[in-house]
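For this view, one protein chain was removed and the others were kept in their places.
Labels run A and B following the written order; every chain starts at residue 1.
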Amino acid sequence: MNRRPVFLITCLCFGFAFFYIPILSIIVFSFNKSRLVSVWGGFSTQWYGKLFENDQIIEAAKLSLSIALVSATIATILGTMAGIALARFKRFRGRTLFSGLVTAPLIMPEIITGISSLMLFILMADWIGWPGERGFTTVTIAHITFSMTYVTTIIHARLSSTDISIEEAALDLGSRPWQVLTDITLPVIAPALLSGWLLAFTISIDDVVITNFTTGPGATTLPILIWSKVKLGVTPDINALATMIILIVGVLVVTAGIIMHRAEARRERDIQMAINANT
Amino acid sequence: MASGSAHFRLKQWFHRTGWRSTIIATPYVWLLAFFFLPFLIVLVMSLATQADVSPPFAFGAEWPYVTFDNIARLFEDSLYIRAYLISISNAAITTVICLIIGYPMALCLTRVGKTWRNIFLMLVILPFWTSFLLRVYAWIGLMGTNSWFNKGLTFLYNTLVPSGSTLTSIPMMNSNFAVILVMVYCYLPFMVLPLYANLERLDFTLNEASMDLGSRPWRVFLDITLPLSIPGIIAGGLLVFIPASGEFVIPSLVGDASDPMIGRVIGDEFTAARDWPMASTVAVALLILLVLPTMAYTHFDSKAQAAREPNP
Partner (left out) sequence: MHASDLQRPDPLIRIEHLTKQFGDFTAVDNVSIGIEKGELFALLGGSGCGKTTLLRMLAGFETPSAGRIFIDGKDVTNSPPYERPVNMMFQSYALFPHMSVEKNVAYGLKHENMTDAQRRDRVREMLDLVQLTPLAGRKPHQISGGQRQRVALARALAKQPKVLLLDEPLAALDKKLREHTQFEIANIQYKTGITFVVVTHDQEEAMTLASRIAVMDKGIVRQIGSATDVYEYPNSRFVAGFIGSITMFEGVVTESNKTHTLVEAPQTGGIIRARADQRLSPNQKVTIAVRPEKIALSRERPENEANVLSGIVQDLGYFGKDSLYRVKLPSGLVLSVNSVNSRRAGENERIAQWEDQVWLSFDPSSVILLTE
């Protein structure tokens, strides 16, 4: 009964064609000599050269990176705290509201999060004089708020599936609860922390809508720059930029995937060897 | 662990409660300040009036201070009702298409060997990690009237449909078709991944049992796999439907400006018209109409799910 699922594999191939043809099209046309984005005019790498000369793009990329680094780190800290609170502290005052607050940003349409954050920042500036101007700080705060709940979801799931008895064993062996947290819980969920951080980073560096509403005149992130350019139409230098981003992300994701796969394979092999050693 | 010393007790109190409070309070206060407070502002703002000041809103000078004019406008101006209907129908169509394309893909992932499965999974996740905006951008290029894709489709249309008139290109951009196409493209991984997670957990011996009792493969799918994957279908469906119904970027870039989706209406009201109260009202209505029902559904469904689980 090991017949190959031909129909399903065909569907999968069509799905992948659907996924990758637009991306491949961007990559191919980024090497187009012609200014016309959709007509092939010969091979050229001129748009990449233009890209590196464009200070605006470099600055935007730097800003995006620094916002993503800061917001992902803080979001991971806050999100992990919230995940621990939800998974390990079964009773505290306001738990229902808290778990609601943690899930709501996940399903809140981004446009609403965007306008509500903007209104908050403007009104706060009106009432308490802070934030003076919108930019790095306000965007970072908005990104933290939005992405920390993703981290919480990951941490919560991991903690729920982790055997609580190892923490109880540490308590039994004389550790204080907070020592258990730092000695046992955090190391055990370290992979989840890493994937939480990566997700928060990706969300931040990829965000258009919330950034669009919470940023100010001086602070243009890369997505905002692309957004404003795309609104005006398709240009070959965006193709080149897109290709660069796709390649960087692709290489990072594939490398991470291979490393994780190898680690898992090694783990399985070790387990198998341990089993064989016992028999 | 028992010790009578007051100092130890104080320390123990800190260890037991102090660190706990910090862990709970820090994210709690953050979310209250930067998520809950803005949400309350939207709620209150929806009852204000647009004003020619900065910030551009005002409340009534005397009781009851608030106005329900915005809500009335919501029902009077057909633009809003139409935008809601288009949002719901676009999101629903997107969800159904994602399901039709995504289900066989997810099922296929569970039926291939481990190595291929990892590679295919990676290929499903990869577009999800590449920039959302660039994925939209890719389709803007493809749908343009001069693109190879459009020309190819036009050629296919002209050869396959032998009508009197031949087309020079297919108008795809700035239409609901474009919005749905790009939304399907962007949200497909959100359908495939939860479905895969669900299908992968299904016990394959159930399929074998069904076959053993005389069912052919297609029957096995209808009797066993499909009904047992309903939680996955719902999870994937919600992950597509909710963001699709409030989508802002895609309708703004490839949609029809004269027939916008609700997300674009909110953005336009807020930025172009500088009508904060109206934008807030539309936002609140979007939450009440789309988000709350789905939230309530998931809430009760998870409760029902918990009740269905066997007692340990």
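The rule is short, and it goes like this: contacts are C-beta pairs under 8 Å (C-beta built on N, C-alpha and C of every residue); 3 or more make two chains touch, one makes a residue touch a chain.
The structure displayed is predicted, hence computed values, not measured ones.
Which candidate, B:6, B:53, B:213 or B:272, sits in contact with the chain we can't see?
B:213
Which one, B:58, B:79, B:228 or B:289, makes contact with the chain that was left out?
The missing chain is touched by B:228.
Residues of chain B in contact with the chain that isn't shown?
Counting only chain B, the missing chain is touched by 203, 205-206, 208-216, 223-224, 227-228, 308-310.
In this text, only the chains that are shown with their structure count from here on.
Between chain A and chain B, what is the separation of their C-alpha centroids in Å?
16
For chain B, which residues count as touching chain A in their complex?
Going through chain B, the ones touching chain A are 1, 15-16, 19-20, 22-24, 26-28, 30-32, 34-39, 41-42, 45, 55, 101-102, 104-105, 107-109, 111-112, 118, 120, 122-127, 129-142, 144, 146-149, 185, 188, 192, 208, 211, 242-243, 245-249, 252-253, 263, 266-267, 270, 276, 279-280, 283, 286-287, 291, 294-295.
What residues of chain A sit close enough to touch chain B in their complex?
1, 5, 7-9, 11-12, 14-16, 18-23, 25-26, 29, 36-39, 78-79, 81-82, 84-85, 89, 92, 94, 98, 101-102, 104-105, 107-120, 122-123, 126, 141-142, 144-145, 148, 152, 174, 176-178, 181, 202, 206, 208-209, 213, 223, 226-227, 230-231, 234, 238-239, 242, 245-246, 249-250, 253-254, 257, 261
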